[in-house]
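Sharing a structure, written as structure tokens. Questions coming.
Excluded from the complex is one protein chain; the other protein chains are retained at their positions.
This part shows subunit A:
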């Protein structure tokens, strides 16, 4: 069975849009419904099936013309998702990390070096700043959309900042791991096939590391789908300003 022009159009839209799956499906479904309604109205007005489809598509606009406006909504949703999970991740791990250097047991018989304390204090404050920045981003893409005229402009920056902070976080974790006596070696030695606690250690590590990967993937998607080429410039706005 051959595809109708409307089927081909919706498939082309599907290929040209990227972003959260559910929102994209919802947008495409609504576009499809509208095209079907328009084609049906033209058929009822006496036009031939093929002609009615073509006229409905002409009214709807070409894919290069309308896709950027759809992509902006998708970029915004992806940025909101990235910012939301970034806030949750940073807040949770900041809370968990607060006492972690003391709870390692590495300092039970001696005091940490002053530089070590400076580093942990510096990292505590940095994490707090990251959480504040992430809350700011979340506001921009949530309630703040009323106060920001084109919030999708910040979607790409959100992805880049998130990735940069995650990189810094990985670096700080590596420094912490190396600077804390016996921490890395203790973790390695606690993972053994013969030790029943190994599984718990591995699950704990996964809980610590996997959310970082999830947020990093969301940030990469945010960057990829928010390019200037995808979001367009002023094509529809020009037509809108004609009002």
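The criterion applied here is as follows: a contact is a pair of C-beta atoms (placed from the backbone, for glycine too) under 8 Å apart; a residue touches a chain by one contact, two chains touch by 3 or more; residues count from 1.
In this section, contacts and distances are computed from a predicted model.
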item: Omitted chain, identified by the protein name its UniProt record gives, among "PadR family transcriptional regulator", "SNF2 family DNA or RNA helicase", "Outer membrane lipid asymmetry maintenance protein MlaD" or "ABC transporter ATP-binding protein"; value: "PadR family transcriptional regulator"
item: Identified contact with the non-displayed chain, of A:61, A:181 or A:211; value: A:61
item: Residue touching the undisplayed chain, where the options are A:22, A:110, A:146 or A:229; value: A:146
item: Hidden partner chain, residues of subunit A it touches; value: 26-27, 30-31, 33-34, 37-38, 41, 59-61, 65-66, 69-70, 72-73, 76, 145-147, 149, 236, 239-243
